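Just one protein chain is left out here, and the rest sit where they should.
All chains are identified by letter, namely A and B, in their written order; residue positions are counted from 1 within each chain.
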Amino acid sequence: MSQTTYSAQLFATCLVDAIRPAAGLATLRLLERLGVKVIVPSGQTCCGQPAFNSGCLADARAMARYTVDLLEKSPAPIVVPSGSCGDMIVHRYRELLADELAYASKVERVAARTYELSQYLSDVLKVQDVGARCRRTITYHPSCHLLRGLGVRSAPSKLLDSITDARCVGLSGAEDCCGFGGTFAVKMGELSSGMLDRKLDAIVESGADTVVACDAGCLMHIESGLKRRGSNVAVRHLAEVLVESE
Amino acid sequence: MNSPSMSFQQRVSHALADGQLRIALDRTTERFTSKRVAGLASLPDADAVRDYARSIRLHTLSKLDDYLEQFEANVTSVGGQVHWASDAQEANEIVLDLARSRSVKRVVKSKSMVSEETELNQALISGGLDVVESDLGEYIIQLAGETPSHIIAPAVHKTREQVGQLLADKLGVPMTDDPVEMTATARSALRDVFLQSEMGISGVNFGVASTGSLAIVTNEGNASLTVTAPRIHVAMMGIERIVPTLDDLAVMLLVLARSATGQKLTVYTDLLTGPRRGDPDGPEELHVVLLDNGRSRLIGTEVSEVLACIRCGACLNACPVYQQIGGHAYGSVYSGPIGAVLTPSLDREGPWHVLPEASSLCGACREVCPVRIDIPRMLLALRAETVHSGKGNRWVRVGFWLYRIAATKPWLFRCGVSVVRQLTKMFFVNGWLLRLPSPLPSWTRSREFPVIASRTFSEEMRDREKGSGDE
Partner (left out) sequence: MNESRGAILERIRSGRLGAPVQSRLDPPTLIPTKDSSSLHDRFVQEAEAVGAIVHRSDRRDLTVETVLRILGDAGVKRLISWEPNDLPISELMKAVVDDGVQLVDPPTPANAETLSREWTAMATADAGLTGAVGGLADTGTIVLRSGPGRPRLTWLLPPLHVVVLHSSFVHPTLSAFMGECGELVRCSSHVAFVTGPSRTADIEQTLTIGVHGPKEVHILLVDHDCKSIEESEAAQAATVSDEPGDQMSKHDLVQ
């Protein structure tokens, strides 16, 4: 590992905060273990993506401004344990706030130094083996915004492959959407659960005992379906498996 | 466009319950998807080709008026005639007038999405004409009295048994489920139609501005016969289907075939430049009907990019929503991801604002589009437009307004989270707060619903940093 001192801000995201805090805590622990000085800006709430996806632009802008101001308080890079929120901040914020004089340059700065967790580990810290160890058979589900929005293809798999004693297996139709899509899961329940069914079938078929993803939304969706099926497959955020050590 | 009688949600439920449709869709989309990948992969630099194809389309749209005028001048100079139609009704009237003035009784058609859009067949039939679709898939659904369910494979929703029965019922041939026999039946039935029709109506894949040429592609050869045998050829074309030069056409044909069916080129690519010139066969008259029907209004708007579409169908094959419900559920001629943008954009007044909602924004469509159309971006723009115009769900708007207020005042957010936590614990079986509108219980029909964590991440952080301020 590098000798440089890294510091980073952790933007947990609303879903991690309220539904899956373990992912946030794991991210914090992981980064600290890797020697990163982590700042957790207090008063963080939501990046505004749900409002944006529902067409409520005024509300999305208000949340974007709030979040940008929050994250500008420190010059440190921002780490987000979520592909979709990462994509929102990196790409959509610019579009939302480009016309606002007061925010145009702030939003550029924030976008330029925001990373999804696996991106941060591979592109900034340049690590693959974070010293994790667990006896799991892991299959990885790439979330759509992480894959197609942020273009993160191989970083998570490389990190997972480096876990001692863990075995990684492929997932058929890995790049297919799990069906969450935020409000889509609620507005279009039947379509959403149809997509989830395919994803769950693939997970079961893979033979894995653990499914890993980088997005709390996907995890929540997948877990909710696995529970309904009475499945034993564990559902973990990337950060959660990377801090495991037996 | 005609509005369907069932609501979108009803059509979705209907489609999801149709087991045969699912099998047919799985088979088609799987087949097309893997072939598309193989097709594009055979290009030395597929990404560069797609970028280039995109630049040709966007360049053309940015000068569309000039190119249309050039196209018209060239078509005219080689002996063709160009007719401009502002809307569907006008397009149909133009064709009907042509048919009447030329004493046309029988019309043979090859595939034309534009003619489906304007419902031309109904207009011609009402006008007393005989109209026969010659593309095998279209012929099948015409016999069945249905509409196409996929841009490239119109009868994809029918099993072979269904087709066999249909041919037996309508043509009086023995029932068979052998596609080879069925195809032979259709071939001979349609042969007479080609040779006895006075007018052939086709679509146009691309119109070449620099030469006034029309490019029409098929695998069956039915368009070739449609535009050759009858003495009058009418070509229906959307105003956006222009390419500047023959060199551009070559690139577009390359990506079209590979993205649609994975072939390097379709079996028949016909390039028509005017009516016959001393040829022993071919039409005496060539008429191009340019259809606007809402397209011109899109230039310069957030959804203008939808006009770059080359109708390859790749986005349909990649879409996890289309894959479940097929084309009919969209309720209009253009289905799949592109349809979810195009239909509400062309028909602003119609009941289409729910179509852009039927997407998880996974981006698979944008990933496969040969001209890299950013469909998710436009779906979001349409959603924002719906909210802005007041047509959206009121509760959703109120909900997000309240959420925003909480999200920009951390103490309020904390309170809100506590309250919701209490409530979900109380009403967990029912799944949500009782006040909110009905769609929410659909989650719990097939999935468990998570509770709010007993200690949120922020609460944990506050616990840890008690005493030290970190503003």
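Just so we're on the same page, a residue touches a chain if its C-beta (ideal position, glycine included) is under 8 Å from a C-beta of that chain, and two chains touch if they have at least 3 such contacts.
It should be emphasised that the depicted structure is a prediction, and the values quoted were computed from it without experimental measurement.
Asks: Since one chain is left out of the picture, which of the remaining chains does it touch in the full complex?
Replies: B
Asks: Decide which residue listed in B:Glu116, B:Asp292, B:Asp347 or B:Glu460 touches the omitted chain of the complex.
Replies: Of all options in B:Glu116, B:Asp292, B:Asp347 or B:Glu460, contact with the hidden chain holds for B:Asp292.
Asks: Write down which of B:Gly79, B:Gly127, B:Pro351 or B:Pro410 is the residue touching the left-out chain.
Replies: Only one listed residue reaches the unshown chain, and that is B:Gly79.
Asks: Check the options B:Ser7, B:Ser34, B:Gln122 or B:Thr301 and report the residue that touches the missing chain.
Replies: Checking each option in B:Ser7, B:Ser34, B:Gln122 or B:Thr301, the one touching the absent chain turns out to be B:Thr301.
Asks: Given the full complex, what residues of chain B touch the hidden partner chain?
Replies: 24, 27-28, 31, 42-45, 48-49, 51-52, 55-56, 58-59, 61-65, 68-69, 78-79, 83-86, 90, 94, 134-137, 140, 153-156, 158-160, 163, 179-180, 182-184, 186-187, 190-191, 194-196, 211, 213, 219-222, 224-225, 227-229, 231, 239, 246-247, 249-251, 253-254, 263-282, 284, 290, 292, 296-301, 304
The working rule: only the chains that are shown with their structure count from here on.
Asks: Distance between chain A and chain B based on Cα centroids, please, to the nearest Å.
Replies: 33
Asks: Can you list the residues on chain A that touch chain B in the complex?
Replies: Touch list, chain A to chain B: 12, 14, 16-21, 24-25, 39-46, 48, 50-57, 59, 62-63, 66, 73, 144-145, 148-149, 175-177, 179-198, 220-221, 223-225, 227-228.
Asks: Any idea which chain B residues touch chain A in the complex?
Replies: 12-13, 16, 320-321, 324-325, 357-364, 366-367, 380, 382-388, 392, 396-397, 400-401, 403-404, 406-408, 410, 413, 417, 420, 439-440, 442-443, 445-450, 452-453, 455-458, 460-462, 465, 470-471
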